[in-house]
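One chain of protein is taken out of this complex; the other chains stay put.
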Amino acid sequence: MAVKSVIEAVREGMFEEMCRDPDVFLLGEDVGPRGGVFLASQGFYEEFGRDRIIDTPLAEASIVGIALGAAYKGMRPIAEIQFSDFIWPAANQLIGEAGRVCYGTNGNLSVPLVVRVPYGGGIRGGLFHSQNVESYFFHTPGLKVVAPSTPFDAKGLLKSAIRDNNPVVFVEHKKTYRMVRGEVPDDDYVLPLGVADVKRAGSGVTVVSYGLMVHYCLEAAEALSGEGVDVEVVDLRTLKPLDVDTILDSVRKTGRVLIVHEDNITGGVGAEVAARIASGAFDYLDAPIGRLCGPDVPTMPFASSLEEAYMPSTESIASELRNLAAY
Amino acid sequence: MAVKSVIEAVREGMFEEMCRDPDVFLLGEDVGPRGGVFLASQGFYEEFGRDRIIDTPLAEASIVGIALGAAYKGMRPIAEIQFSDFIWPAANQLIGEAGRVCYGTNGNLSVPLVVRVPYGGGIRGGLFHSQNVESYFFHTPGLKVVAPSTPFDAKGLLKSAIRDNNPVVFVEHKKTYRMVRGEVPDDDYVLPLGVADVKRAGSGVTVVSYGLMVHYCLEAAEALSGEGVDVEVVDLRTLKPLDVDTILDSVRKTGRVLIVHEDNITGGVGAEVAARIASGAFDYLDAPIGRLCGPDVPTMPFASSLEEAYMPSTESIASELRNLAAY
Amino acid sequence: MARVSRAPSTETALPTKHKQLGLSDDEILGIYNKLVLIRAIEERIWALNRQGKVPIAASSQGHEAAQLGSLTAAQKDGSCFLFPYYRDVALKIAVGLEPEQVMRSFMGKVGDPYSGGRQFPFQGADLPHKIIQISNVVSAGVTQATGYALAGKLKHEETVVLCYFGEGGSSQGEVHEAMNFAGVHNLPIVYICENNRYAISVPQNRQMAVGNVADRAESYGFRGVVVDGMDFFASLQATSDAILHARSQGPILLEMKVERFMPHTTDDDDRRYRPSNEVETARQQDPVLTIADYLKVHGILTDEQLDSMRNEAQEKVDEATDSAEAAPPPDASTIHDHLFAS
Partner (left out) sequence: MARVSRAPSTETALPTKHKQLGLSDDEILGIYNKLVLIRAIEERIWALNRQGKVPIAASSQGHEAAQLGSLTAAQKDGSCFLFPYYRDVALKIAVGLEPEQVMRSFMGKVGDPYSGGRQFPFQGADLPHKIIQISNVVSAGVTQATGYALAGKLKHEETVVLCYFGEGGSSQGEVHEAMNFAGVHNLPIVYICENNRYAISVPQNRQMAVGNVADRAESYGFRGVVVDGMDFFASLQATSDAILHARSQGPILLEMKVERFMPHTTDDDDRRYRPSNEVETARQQDPVLTIADYLKVHGILTDEQLDSMRNEAQEKVDEATDSAEAAPPPDASTIHDHLFAS
């Protein structure tokens, strides 16, 4: 196994699937000769040619709508939205249409579509290059939502997403792209959608998270282990379908839970996780359900000071975990 | 006081504000001579003329974007989205832009904008004329979201929304339009945004809801009173800002809570309400937090049987309340 | 400026228009027979709505010549795939649905071929007849149709996509994006705009500052054509030409000028916004009348035949209505089915 970054894992995952299946193709802004603004498709244009690596006009509604239409015909499009913040023009196709195709045709049609969405902050992206958009799609029936945190997960989940016959919104945390590195098998492997991963086993407190925040949670857990608090870190990996069983199992074991995400707290994925725990593990809870999430302001501001103030950090997570353990 | 329907209350609220303030104007599809497809602006075109009652081309992104731009210049536009399901083309203006104007200009600009959105099912609207869209805006910082259930609330809240200097998404449940009637004062009055209303006081179980479902909850509460279960019905009225205090006060009193909404359960407003209770009233809870919501399928199907299967009903609410009371 | 496409002139002695367009007497009679049936179905549906048995219906009355003309062209071509819109009722029936299937769709019953009763009538997909229309969100299908055409091209197929929308729908930004993309990639697609000058109540001059939607094609580097959509033969001819053009040269925008005879849907009251005599005048061009006249003039249809056609149609509609009414709605237990494909 070689050590790779998240962006490399994403690139490999797409590349291998494009080699494996001629129906897979990529479309989006600057995915061609430029190789994508994050270089996720670097070298693809040269390898697969301009029929399979399509530089689109700057028009997100059509990127998703055209991908959807191609999927009706049995293609397996991967649509890249350059930054999550630019997905809104495509909301009609993604929220309005994609999730209802199979259901609304009574199963006549299915939609093997992946929409790849670089998202998240901590990279001085300011109000319009940082957004966490996952909860909007999380709330949309008929869509699957995947949010990997490591190179291993990214590649395995992306390959599953591409092979899945349903529309999958695949959000990739931009800060993990180069920051997070890890071992990635050289041979073909897939990871099932809908299965969370216990990234660190523990018995004292559960922390549930996904994406970049998983790494901060792991650091916080490490920090707390010195203080005698044994933290279990559950990485959701797939937000929808949500692996409620793994969450509940962990909480039933620990009796204490902190939910961490970067997205705005109100109406975020964490609210649903909390609600599931509050109904499904009520009798096991020894402390109020904690949430440490982004505040309810429109994403991370640009100024370093404000961006920092926005982001949950290893320190703030550790401190919440400490409080919970002591409750 | 006269007895009015919800649609009449909405019409009166708009009409009075348009008379009071020349900067208020209405734009949308068919709001002119047609008076709106639900007749919310019946007679307005004749009264205010075509400069203030603007029939737009069929293009929702521009309806909201143009309203936004007019608001920058000190107008107070009311944009009507014909059915909630058609709001997605406007997501870029509403989710991406409107909620960030004040924050993203450091307070240089404000946006006195109301987007009126007829929503909800139970009217044989099928997959694309029934959607509950409130939770998407609920999750969007910088937007206010109002969801009245009665004529009195609708008029008082709408007038507040129009006078508010911020973008307000005002969702009006279509089924309440003609079904729900009630007393409405003849003189000018406003109801504050951000304040929930205890529609029925009780001590045994709390039920938290909004919109059409409030009425089913009230019926269920009535039904249960005969069985010795005393139900308190909290009508959120404003989803954002969320009146957490009123919710927590009620739950602290009753120790049991059921959250009811028509919107899909996963990631709905109820998830946040549950999460707030799970952290803010943990020690007062005598039973798991219950949620009775729409299932996770794309809105109400068209067939009567499936629509019924989708909708929470007086009976299903009563039965959940019974279970909770007995826990 | 968009070109104006005309049917072969009526002045020509012989061959008759339908023969010039490659239709035999039997074929044109068959098409007319369908039209009579369609009209009977539509009228019944409207009545059923008033009886509370059909929750909602849009009508194609006034658009039939355009729809059947373009469909006939597609069928003669044999390699077309259709993305119609909600008003394409005549088209969707004429592809080959049984009256009972139609009624089941309008009543939301088991056996609705489009969505199994999950959607408004005729929305979803009728794949056996090569039709997709996921939703009735106006123009949401236009980018999808364009993507379908792209996929056909990538797969080196012959497929030409016909994508339908109203002039109201042409205001949506997605239509611009779709056509622009089709222009860049020279896709085999015919955009068909059925322009009836109203988007519900909003007249054309409040929708756009131009006379023809077809003129916009130039903005995307392709051709726009205006055709009289009240004329079946003109519509057929123009669509046939357009299909050939699309296959060999790329996209084309066909604007069919039509009349909406009925209110927008059964929910609408058009007296609020429409001049009282407008529909009356328009009805003089009713294709049910004009095609009958044509057939009679050319000795292909007699009054008796027409009567028996109508009677037969009524019988079919009666039967279809009865059995659809008797059919069950989908079982409540199926509400979660097909949320995801396996």
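Residue numbering begins at 1 within each chain, and the chains themselves are lettered A, B and C in the order written.
Everything below uses one rule, namely that a residue touches a chain if its C-beta (ideal position, glycine included) is under 8 Å from a C-beta of that chain, and two chains touch if they have at least 3 such contacts.
Everything numeric here is computed off the predicted structure, so don't read it as measured data.
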Contact with the hidden chain (one of C:H63, C:H176, C:K257 or C:R274): C:H176
Residue of C:E43, C:E157, C:D215 or C:D241 touching the missing chain in the full complex: C:D215
Full-complex contact with the absent chain, from B:S110, B:S225, B:S279 or B:T314: B:S110
Chain C residues that touch the omitted chain in the full complex: 171-177, 180, 183-184, 186, 205-210, 215-216, 218-222
In chain B, positions touching the absent partner: 25, 51-52, 56-57, 59, 61-62, 64-75, 77, 89, 92-93, 96-97, 100-111, 141-142, 144, 165-166
Residues in chain A touching the chain absent from view: 29-30, 32-35, 37, 55-59, 61-62, 85-86, 88-89, 124, 126-129, 295-298, 301-306, 308-310
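Here is the rule we go by: only the chains that are shown with their structure count from here on.
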Chain whose Cα mean lies nearest the overall Cα mean: B
Geometric centre distance via CA averages, chain C-chain A, whole Å: 42
Residues of chain A engaged with two or more neighbouring chains: 61, 89, 92, 96, 100, 103-104, 141-142
Chain C residues counted as touching two or more neighbouring chains: 115-119, 123, 135, 137, 173-174, 339
